[in-house]
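Here the complex is missing a single protein chain, while all its other protein chains stay put.
Letters A, B, C and D mark the chains as written, and numbering starts fresh at 1 in each.
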Amino acid sequence: MQFLIPILTLGLLGLLFSIGLSFAYQKLKVEEDPKVEAISEVLPQANCGGCGYSGCRAFAEAVAKGKAEITGCPVGGEDVSQKIARIMGTEAGKAIKKVARVHCRGNTKAAREKGIYLGITTCHAAHIIGGNKECVYGCLGFGDCVRACPFDAIHMGEEGLPVVDADKCTACGKCVDACPRDIIDLQPVSQNIMVFCRSLDSAAAAKKACKNACISCGICVRACPEAIVLENNLAVIKDYKKIDPEKIPAIEKCPTDAIGRITKEENHEG
Amino acid sequence: MKENTFILKSSPHFRDKDSVSKIMYAVIISLIPAVAASIYFFRLKAALIYITCVASCLITEAVFLKVRKKDMHSLWDGSAIITGLLLAMTLPPSLSLDLVIIGSVMAIALGKQVFGGLGYNVFNPALVGRAFLQIAFPVAMTTWIPPSTLQVNTATFATPLGNLKFLASITEGSLTPLKDLFWGNVGGCLGETSAIALLAGALFLLFRKVIDWRIPVGIISALAVFTGIFWITSPDKYTHPLFHVLAGGLLIGAFFMATDMVTSPITPLGAWIYALGIGSLIGLIRLFGGFPEGVMFSILFMNTFVPLINRYTRPRILGERRRRA
Amino acid sequence: MPPKKSIGAEYLKGLWNENPVFRQLLGMCPTLAVTNAVINGIAMGLATAFVLILSSLVVSSIKKLIPSQVRIATYIVIIASFVTIADRFLAAFFPPISKALGPYVPLIVVNCIILGRQEAFSSRNSIGRSLIDALGMSTGFILALLLLSSIRELLGSGSFLGHQLLGSWFKPWTIMILPAGAFITLGVLLGIALLIESKTKARSV
Amino acid sequence: MDLLTLFVAAILVNNFVLYYFLGICPFLGVSKKIDAAFSMGMAVTFVMTLTAVASWMINHWILIPFGLDYLQIVSFILVIASLVQLVEMFIRKMSPPLYQALGIYLPLITTNCAIMGLALLAALKNYDFIKTVVFGVGSGLGFTLAIVLMSGIREQLDLADVPEPLKGAGIALIVAGIMALAFSGFSGMIK
Partner (left out) sequence: MRKKTFPRGTHPPEYKHYTEGQRLEKLEPPEKVFIPLNQHFGKPADPLVSKGEEVLLGQKIGDSDELFSATVHSSVSGKVLFVKEHPHPLGSPALTVIIANDGKDTPHPDMKGTKDPFSLKPEDIRSKVRDAGIVGMGGAAFPTAVKLSPPKGKAIDTVIINGCECEPLLTSDYRLMLEYTKDIINGAELVRKAAEAKRIIIGIEDNKRDVFELFKQKMNGFPGETALLKTKYPQGAEKNLIYALLKREVPRGGLPFDVGVVVQNVGTAKAVWDAVSSGTPLYERAVTLSGPGLKENKNLLIRIGTPFKHAVEYCGGLKEGANMLVMGGPMMGLAQWNLDTPVIKGTSGLIVWEEEAFPEEFPCISCGRCVSHCPMGLVPTRLMNYSRHGYYQEAEKWGVLDCVECGCCQYICPAKIPLVHWIRVGKNAITSMKRKKKS
C-alpha cells in the first residue's frame, strides 16, 4: 500500500496528461519547412530565449522566413551562425561560390575631392548631399559596407577603398544593400576580370573627376568586342564567358586601369 | 579664384549658441548657493565631502574615458562635476570619506559609464551612488549630526522627517519649525537643508530655461495634494503639506535631480506624468514606507519608466488624426 | 554533427568556452539567488551537479527507448526525481543549508542547464561522453557559483565561508548580499568574461 | 485588506524577478522589444494564474491527503508542462491571433522557473485557495511590470554607446540591479 499510492497517483497523472497531449498532438499537427528542421538541428537547443524568440524552434522558423538575423543566436556564436548561413545559402545560391566585388578604383589619390565635407561620416549621409568627391558614381569611402558586413569580411584599405576578404565573404549581400551608390555586387569568385568604374560621365568630365575612371575610349571593346560593349560612356562586360583568356593582356591596356584583373590588394584570398 | 575649398554640409547652416557644457555649467552655478549654505552650516566637514566627491567622480570618469579610448575633452563637459556635487549634497555630513569615495565611484561607474557615458544613462548617476550607499551602509547613512549653528543634544539627533517618523502623534512632540526648515537650520543631508538657497539656484535655472518647469511644479503639487488629503482627514496623525515640501530632500530632488535632462522624459506630457508619479510616490513612501525619506527611491523608480513614457507620449504630428477616444 | 572532440576538450569546454553561466547565460535564477554566501553557492552547485550528472547518465543510457514526441516530458520526470532526492537529502542531513536555499533546490528541476544538456548532448551521445560533458558543465557551474558567492560574501559580510577575513576596518557592503548586489555583480562579471574572451580571441587570430 | 496587501507586495515589494530571482531567463531573453515583453508578461500572468489554481488543487486534494508532499516537485512540473502544452494547443486551435500574441511564448514558459517557483512558494507559505490565486495574479503582474520596464530601457540602450563587453546580458543585469535598488524603496511598506 505504501508504495502503491505514489505510483498510482503519478501513473494516473501521467496517463491523463499523455492521453490529452497525444490527442491534441494528433489534432494539431503542422507541416513544416525542411529548412526550419535543418536550422533547428544546428542550434544549441537551450531554449534560453536569448535571441528574443520563444525558444530555438521559433528562432529557426524566423530565420527560415528571413525575419531574424542569421547571427541572432547569442549562445551558438559564430560557429552556429556560419552553419546557418550555409543552410540558408545553399538554398539561395546553389554551388557557385560568389563574393562581393567593389567596382570603383577612385581611391584617395585618383579621385578629386569636391570640397571640405563636414557632414556625418557615412556613405549614405554623404551621398544624399551629393558626396564628397567630384565623381557622383564612385566610392565615397566612409565604409558603410564595412559596418554592414556581419562576417568581418570587408575592411577599409589604405587608399580609402573597401577591400573584400574572399575567404570570409559568404555573399550574404549586406554590403550590396548598404552601398548607396551600387558599386558593390556579387560575382563568382572565379571571375577575376571586371570593370572598376560605374561613371556614366562623358570622357572629359570623368577624366577630370578621377584618374581611374572609364573614359569610354574603347580599347577594351576593340580587344574583345564579343564580350565587352560601351553603354552610356561606360565599358560593360556583357558576357564573361566569351572573354578569351588570351585577350586579357589587350584588355588590360586600359589607359586608366578602369578594367582589368583584380589585384592582390583588392582580393584577400587565402 | 580658388577651387574646391567650399564646405559641403547639410542644412541648416545656423546654430544656436547654447551648448551642452554651457547647460552643465549653468547647473553648477545654480548649485553654488546651496553648497555655500551647507558649508556655512556644517563647516569643514562639508567642504571635505564636496572636494572628495567631485574629485573622485572626475577621476572615475577619467579612468573610464581612458580605458574606452574616448576624447579626454569630455571630462570637462561639466557632467561629472554635477554628479559629484549632487551626490555630496545628498550625503549626511557625518559620513566618513572612504564611503564618500565608494559612493562617487559607483555613481559614475554604475550610474553613468556602464551605459556609455553622458547622455545614455537611464538612471540619475548621483542617485544611483546615493542609493548604493543607502543600501550598502544603512547605519552610516542615517547617522546625523546637527548643524554647527544649532545647540542640541547630539545623541538623539534626527532629521525633521526622521522626527516625524518617530512621533506617534503630531500633537505630542515638537515638529521642526518651518522657519528653520526654510533657512536650513536643521539636520539632514548636506545640500538639502536650506530651502532658500536651493530656491535661489532653481530660479536661475528656470530663468535660463535649463530645466523644465513642469517637473518641479508637478512633483511639488502632487506631494502637496497627497499629503494634504491625509492632513485634512486626520491632522493629528499627519502633518501639513508645507512641512513635507520644505523638509528633507524634496526641493533638491524636484529642482535638481528629477529635472536631469538625460533621465527625464523629453515630451511635455511625459514630464507631467513623470513628475506626478514622483510626487505621489514620495508621499506614499514618507507616510507609509519603511524609510523616512522617499525622494531618491521615487526618482529612481520613475527613471525606469522614462523610456516607456517617452514612447507612449509621442506628440501629435501636425496633420495626424486625433486618436479615437 | 560536429567533429568529435577529445575527452579532455569535452570536459574543458564546460569550464570556459561553453560555461553555462558566463557564456550560455543559463541557470541564472539559482546563480543569483543563492550566492549571498559561499557555503550556499557550493551546496547549490553540488546539488545541481548531482542532478545533472545522474540525469545525463540515465538519459544517455535509455535514449533509444524514448519516443521523440514525449522526450522532453520524460527528461523532466527523470530530472524531477533526482531533484527530489537531492532536496530530501539536504533537508535530512543539512537542515540549515536546506533552509537557506529554500525553494531554489526544487527549482533545479527547471534549471535550463540540465534540460538543455539532455536535449543537446546526452540524447545524442554515448554514456561516457555524456558523463564527461555533465562533469564539465557541473564544474563550470560550480566554479561560476563559487566566484560569484566569494565576491558577494567577501564584500557583503567581509568573510569567506563564514570566517571573518577582512579586519574591523572594513565596513561590509550590505548591498552585496541583497538582490541589487547580485544583479550588479553578475552583470559586471559577465562583462569581464566577455572582455577576456574578446581579448584572447583577438590574440589567437 | 490582507489580499490587497498580498497583491501589491507581489508586484512591488517581493517582485518575482527583482526579489526572488525567478524567471530571469525570459527576463533577459524576451526583454528586447516592448511588444514582445508585454506579450510575454501577459502569457506568464495567464499561466501563473492557471498554475496557482492547478497546483493548489493537486497539493490539497491529492498530495496532502495521501501524505505525498515529497512528490510535489515531480507532480508540479508535470502539471505545469502539460498545462502549458495543452493551453498552447488550445489557443492555437481556438484563436490564431491570440496564439500569435501569446501562444508563441508558451514553450518558453515551461522551463520558466517563475511558474514552478510560484507553485512551490504558494505551497511553502501555506496560502489558502483565494490567496494562492491572488498571489499568482500579483506575481504575474509583477513579472510583467519588471519585464516591460526592462524592455523599455533596453530599447533605449539599444541606441546607446554601451561598452562592447557589457552589451546584452551584462548591461541588462546591471539595470536589473539598479531597478532592484529603486524597488527597495517600497520595502517596509508591507510587512
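Note that a residue touches a chain if its C-beta (ideal position, glycine included) is under 8 Å from a C-beta of that chain, and two chains touch if they have at least 3 such contacts.
These numbers come from a predicted model, not from an experiment.
For the chain that does not appear, the touching partners among the shown chains are A, B, D. For the chain left out of this panel, the touching residue among A:I120, A:C217 or A:L230 is A:I120. Seen across the whole complex, the unshown chain contacts subunit D at 158-159, 161. Seen across the whole complex, the unshown chain contacts subunit A at 114-116, 118-120, 122, 124-125, 127-130, 136, 201-202, 205.
In the full complex, subunit B touches the hidden chain at residues 1, 3-16, 18-23, 73-74, 77, 116-120, 212, 261-268, 271, 310, 314-321.
The working rule: only the chains that are shown with their structure count from here on.
A separation of 49 Å divides the Cα centre of subunit A from that of subunit B.
Chain centres here are Cα means. That of subunit B falls 41 Å from that of subunit C.
With touch defined as above, residues shared between interfaces to two or more other chains in subunit D number as follows: 25, 28, 71, 74, 78, 81-82, 111, 163, 166, 169, 171, 174, 177-178, 181, 184.
Shared interface positions of subunit A, defined as residues touching 2 or more other chains, are 14, 17, 21, 25, 47-48, 50, 74. Subunit A meets subunit D in the complex at residues 5-6, 9-10, 13-14, 17, 20-21, 24-25, 27-28, 47-55, 57-58, 74. The touching residues of subunit D, counted against subunit C in their complex, run 18-25, 28, 70-74, 77-78, 81-82, 110-113, 115-117, 120-121, 124, 163-166, 169-174, 176-178, 180-181, 184.
Only residues 171, 173-176, 178, 180-181, 184, 187, 191 of subunit C touch subunit B when the two sit together in their complex.
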